[in-house]
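Below you will find the structure I want to go over with you.
Heads up, one of the protein chains got dropped from this complex, but the rest are sitting where they should.
Right, subunit A next:
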Amino acid sequence: MEYDTMMMDNESSGPSVKISEADAIHVNFELNNVDLSFANSLRRIIQAEVATVAIDLVNFAANSSVLADEFIAHRLGLIPLDSRGADQMLYSRDCDCDQSCGKCSITLTLHASCTSDEVMKVYARDLLVGADRPNVHVGNPVITDPDGLGPLICKLRKGQELNIQCVAKKGIAKEHAKWSPCSAVGFEYDPHNKLHHLDLWYEKDVAKEWPKSKYADEEEPAQEGEPFDYDAVPGRFYYEVEGVGSIDPDAIVQSGIKEIQTKLASLIHGLTGNDGMNDIYDGPRSPDADMDGGAGWQTSYGNAPDQGWGGGTTYGGQTSYGADQNGW
């Protein structure tokens, strides 16, 4: 009967979170009493829209290593940087500065040249973080190995030199995977497949061939002869968030939730408010809507709205594409 009371409790109290496990890079939690769509949104947001900081621009002053410039730049981009307090930074595109400034970016420099006969290894710890940044954490390369080296960037031989200046910016994984705060997000519901969303394939014996879910103990398996509940919907979701070190896993989830809230707020705002403010410029709209009085649904073609398509003029020496008819 405990099960029932728990259900009752939860139903009354709305969405709830139960954290089952957490350490420096993992957090496992259970989300209760939410919709599948909401649960998935949270997963998607965590995976793609939590802002972090990563190297986005690399200026090479010298590179005589065996690796090509763009190859090193790509490697640098994928080095996780500490993104705690990244919300204090601006997106570069929203910043007033010309190129980059302390509000929207962090400068990291690396100058290594090998003078010994030994092969020199350049690690992420060799990146020097510029002082002009919002707080002392953000932009530091994430170093988790016991030797405190961080990822290997490249190796240098005697006489080779690497002198670069990197600009780290804030971004989200939707734009580029290097801004992803997590390596993977595990997501599961209905460990006993009671909802029959999935038709498990088996050769002889389901129980033998399919491993038990990790969360099988959390929920009661279907009883023998239990009638199938057609109205049941998934309500308990098990997450497993594995961070890459740039943000603590709990912070990833929290910023994810915050991000959802912001998104929903702007959606609600967009749906409710026509309060005469400047919402014309808010939110998405079709390119020509209300711009020059034309009907929004009409596609203008070749700047000749009354001509229909493929009018006589295009039959000339040139087709209309790219001709000076200022079509978009």
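A few remarks follow.
As a convention for this text, a residue touches a chain if its C-beta (ideal position, glycine included) is under 8 Å from a C-beta of that chain, and two chains touch if they have at least 3 such contacts; residues count from 1.
Here, contacts and distances are computed from a predicted model.
UniProt lists the omitted chain of the complex under the protein name "DNA-directed RNA polymerase subunit beta" (options: "DNA-directed RNA polymerase subunit beta", "Multifunctional methyltransferase subunit trm112", "Ubiquitin-related modifier 1" or "Geranylgeranyl transferase type-2 subunit alpha").
Across A:17, A:128, A:152 or A:184, the single residue that touches the chain missing here is A:184. Of the candidate positions A:32, A:47, A:160 or A:255, contact with the unshown chain belongs to A:47. Note that of A:21, A:199 or A:224, the residue touching the chain absent from this view is A:199. Interface with the hidden chain, as seen from subunit A, comprises residues 36-37, 39-41, 43-44, 47-48, 66, 68-71, 74, 78, 119, 173-174, 176-178, 180, 184-190, 197-201, 203, 208-211, 213-214, 240, 242, 315, 318-319, 321-322.
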